[in-house]
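Quick one: this structure, given as structure tokens, is what I'll be asking you about.
The other protein chains are all here in position, but one chain of the complex has been omitted.
Moving on to chain A:
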Amino acid sequence: MKTLLERFIPEARDLIESSSTGLLKLERAPGDHDVVNEVFRAVHTLKGSSGLFPVPALTRLVHVAEDLLGAVRSDELAIDSELIDALLSALDQVDRWVDSLEAQAGLPANADGVSNALVDSLRRFGGRESKATPAAVAAAAARVSGAALDVFSEAERIDVFRAAASGAAVLLVDYTPADNCFFCGTDPLALALETPEVLATAITPAAPFPAADYDPYVCNLRFQSLSVAPEAEIEHHFRYERTQVALAEVDPRDLVAITGEGAAPPVCADFAEDARRLLDDGNLTLLAARAKTLRAIVGAGLASACALRWLDVIASAREPDLALARALIAAVGKGIYVPPSGAEAPAASAASDPAFVCALQIIEAQKRNLSRRAFSASALAGARGVVDNVLAAVARDDLREKFVAACDHCAAEQNFAPALAFLEHAFEPEQGFSCASNSPSPETPAPPPVHESQPPERIADPQAETKKAAARVLRVDQAKVDTLMNLIGELIVSKNSLPFLATRAEEVFGSREMSREIKDQYAVIDRLSQEMQAAIMQVRMLPISDVFDRFPRLVRDLSRKLAKDIDLVIEGGDTSADKNIIEALNDPLLHIVRNALDHGVEPPQDRAKAGKAPRGKITLKAWQDSESVVIEVSDDGRGIDPKKIAASAVSKGVISQADADRLSEQEAINLIFRPGFSTAAQVSDLSGRGVGMDVVRTAVEKLGGRVSVSSRVGEGSSTRLVLPLSMVVTRIMIIEAASGLYGVPMELIVETVRVEREHIHRIQQAEAFILRDRLIPVVRLADLLREPARPLKHDAEAVLVCRINGQTVGVVIDDFRVGMDVIVKPFEGIVAGARGFSGTTLLGDGRVLLILDLKELI
């Protein structure tokens, strides 16, 4: 069943997700029947699938939710926020249970209690209960297996069996008190012993007692009792400990257990033969008397004696269970007890054949079908096929012929009557079906469960089956895709060694031709590996809706909490990006949206004063822009006031007053990205818990992206994240500086220019040059690295124009080299904290290249 559970978990999550989304839509548009149907179907499917697993608490809850949705669907129940809230919290609980199913393959111990509470809260809304209890829920008070009863002694079992034989339903009450119950005023022993109509109680340790460190204040007991009281009465008795008690129905047959030594004396075998005949004749009185006589002479420790004691109990019952008696007689004779599996009708053993029961059910269904409708040739054809198949399956060719004849009559008379008459009388239970053998052998009271037998078709071509099993979609472990991705990354990097090889072929070995051929091959491998990378990227791509879909719920909940009225508009959810990017986006986006909710959109009364519509709007938008994904969160709120920001920054000591006066509006707004900055006048419940936009910026930059904010006072603000589509392979430029080679991530580089020495101006301590009418400050990489500058190779300085933290900076280096795709390995071990470098990469010729972290350096 494990693989089934593995399938269920993702399916359940999808269903929960889609029903939650649907419920949110319904809140906005309660009359949308399509959405109601969609939600109902999702919940219905969830219920159906959950029924395959022993999770009654979950199934019950989903079932009640389905009932409510059914009532909504048939317009018996109106949708309001309260109902949606209740349904959403039920779904949230189910979601948590699915997590727990995934983690520990079962529900937590308190699931029943939680489920009951949620069911009660849902039932308050009314709704109708479904016409019939579905099988899954009916089985909620699960049946116990025979082994669970081992804690009870034979005498106790016989007592309980007698009570059950007189018609009482037996419940196993499994009560495991909480660890700390001694401190809660509970007396677990008294409570267990006072269970209504209790017939037997067994006390065992809940967990093995530890050899050392025994804590007498912790309750480590488990009470198992058998009671014949009604379930409701027991529930009432344990009403304060409801979650610590499990109730299960006990099949009286499971009480029968045979213990003792196995070998049966010959006298027992003789008895068994006699007893079977007496049983067939229905002479139970004589049977009981014979059993009593034999008991007196058989050693009490033998299994046969134990079986005799049980046989006595059964024979003296008001309505003796004949199948059980037969099994016990066999046990007396052989010393081995095989529990009976089917119900035995008093007269015929054929009725205990599950194939017979099932065949009869199918035929009954055909009778119902035909008798409730007017004649139709197609219905006749259907019933004819089905009945004929059933008869063929149970090898009753004699009946098949008769039935076919009856059907021909029907067709001639345009009436179902002949077929119905045949079906009514053809099957007498005494006759049975001769599917196995006509008389089942007396030793085995019932045939073994049918589904375990293997038909000859089983030996089939296994390949054919696998072919059939191949689905169109593969679910692959993420780790496998990641491995493939890394391997392709390595391939891309190692192909970089070919140009070096080509150079060596020419320069060292003097073979220009070889060099050219290597270069040709390089071009081929380069193209292939690029294509491979693109292909694997496609595999890893996820739609951004994976992140966006969380927000409708969040915005709804938070806006209600803030008493604001806000619409969330989502656009471009189908834009896709690498899975790592999508996963890492969650928190930054959450923060930005919270900010928009909390600080951006004004309360309705303020909006009215400002002449805006009372309902605010937040837009989440995503689109692809060449190699990047752009995500924009915008609101139509009050916007960011640069003056306030500047004033706040001064008061917090982030910048000086003099600096503040010089700032442009945009520069002032950018102050919100400075560490430790928060504009909210009061720290609110939602955002501004000391985590500012600087956290967002750090997170986005870690992904290799940029974040920017634009705003107009009174009109709203928008935050834009620009992220790379993928982040495994980085494009860098190799540069020469201070007698070494370094790598600089290409995404930072705006352009490369050569600037004549005299065009670099010294202004006080700093240097700068003018590029297309803009003054660009200049730093020298050699200075930053604290290395001596080298004499100039050219008359012009090589300048990398970079954009760092929203500012344009010119970085003077010795020379530019080539661009290259690499995998940047972060520092590990003792150099993990190295500042100024983001990692290393291997060059094609085996050298290690340091990748500069310019943000850190400047």
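Heads up, the rule we're going with is that contacts are C-beta pairs under 8 Å (C-beta built on N, C-alpha and C of every residue); 3 or more make two chains touch, one makes a residue touch a chain; residues count from 1.
Simple rule for what comes next: contacts and distances are computed from a predicted model.
The chain dropped from view, which UniProt name applies: "Cytochrome-c oxidase", "Ferric reductase", "Response regulator" or "SigE family RNA polymerase sigma factor"?
In UniProt, the chain that is not shown appears as "Response regulator".
Which of these touches the unseen chain: A:84, A:221, A:386 or A:857?
A:386
For the chain left out of this view, which of A:236, A:368, A:561 or A:702 touches it?
A:368
If I consider the whole complex, including the chain that's not displayed, which of A:23, A:64, A:172 or A:359 touches that chain?
A:359
Touching residues of chain A against the unshown chain: what are they?
On the side of chain A, residues 3-4, 7-8, 11-12, 41, 44-45, 47-49, 51-52, 130-132, 134-136, 354-355, 358-359, 362, 365-366, 368-369, 372-373, 378-379, 381-386, 388-390, 392-395, 435, 449-451, 454-455, 457-458, 460, 464-465, 468-469, 471 touch the unshown chain.
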